[in-house]
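Here the structure comes first, spelled out in structure tokens, and everything after it is commentary.
Subset of chains shown; positions unchanged.
Going in written order, the chains are labelled A and B, and every chain counts its residues from 1.
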């Protein structure tokens, strides 16, 4: 084992775990205040349910030997997963690192169905989805499955995490249906600073996500770190210029979105492209997501927080450009199209399509199956008054009011102060 | 001159405001209020329920007397869902209303 690698993976794992609360703020700021807590809880609850189930089942399905399609059950309940080395770090630490990916991937889906999906159905959905959809695809790409055998490149999860979550989000948005006032009213963010906070904290965490995916404190991690810093910077520049050209305003929601799009796009490429490649990739990635977002807002698809435009489009662009810009001079192993290896792009396309197909079909089946037992949608009245109250019994913000407990008997009853009749009489 | 105070569901704000506009009432002042009436909600803290208020939006409009009927009709039409919690429309007499910019009294 290598202690420096352990140090780096300890902190990387902590950072990736923190991305889920960060996502809660990124998403939570974009909804209306009556749904703020519900939206945040959709991320936080993944830390619990997906976290526990990953340790019990998901890790084995994804990373136990098994076959090309799925891992076997040899590591269920963390059997045979201890402090022995897995690579250069303790096996349990590797399990944790991968667990944080499962947690955030499941939480990402929530962006498509906020403000209307019933919380209980959501919890059941993401719990099963992690087992049935996420774990197998993780196995294909990182667990020795068929896509890894085919040579698909996905450094930190463009396909496994982002495309996968985005397709599930698209399916969920369709199955759950649109918000009742969608397209009748401009549903605008209640707290943009929260969204900026989320974007900033996501970037911090993403260094663990991408550079941690080197699973070592080495040159590969440094490369992934560099590209994770440069690509979103380029996306932010291009997005800001697009915003300024189109409407003469550089929006803050746009900036937060740009950062996430740049991070998503560089994810599959992080350890494969060089720094200038990262700038190019980040800059290019801004355009399709920017257009997808504008276009989506005009359709009847209520992918409320644009998971598809950010993670689906951004992830796909990143996965394909990995096949174009991969640079052996930096990664030491493989070139992309522009460096003379067109075959890589073909493999990337297959990987993307396979993930889309599997995630789409299985997410649909899952949601329909859950819908047989649990209503997927909140009641109209609950949707109108907000899910914070109906699903969680809480209000996100309460100002200036001391409110009686229902249980408490009315206070007074004792001596009521003498009432100055004369004074009152004066007015009538 | 009258002051009409419409206490409506927050998500009926735009529909109501647009309807008023179609009557030629384009100026209005809104504020966030909370209320209770036949509809009550409770929230929880540390496992104990407490009464929460409904979030409503109050729309204040100053109008000439001859518009009162139309304004009320339009608000009752547009802000209504028929479900408890739709709100109230209050009609008050106004002695005058000055437009600060022009210093003129009267509806402007």
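Just a few scattered comments:
Keep in mind that, in the parts below, contacts are C-beta pairs under 8 Å (C-beta built on N, C-alpha and C of every residue); 3 or more make two chains touch, one makes a residue touch a chain.
Just so it is clear, the model here is predicted, and its values are computed rather than measured.
Taken over the entire complex, each labelled chain kind is present as follows: A x3, B x3.
The rule we apply is simple: only the chains that are shown with their structure count from here on.
Rounded to whole angstrom, the centroid-to-centroid distance between chain A and chain B, based on C-alpha atoms, equals 40 Å. The residues of chain A lying in touch with chain B in their complex are 34, 181, 185, 381, 384-386, 389, 393-395, 403-407. By the touch criterion given at the top, residues 9, 11, 14, 41-45, 48-52, 54-55, 83 of chain B touch chain A in their complex.
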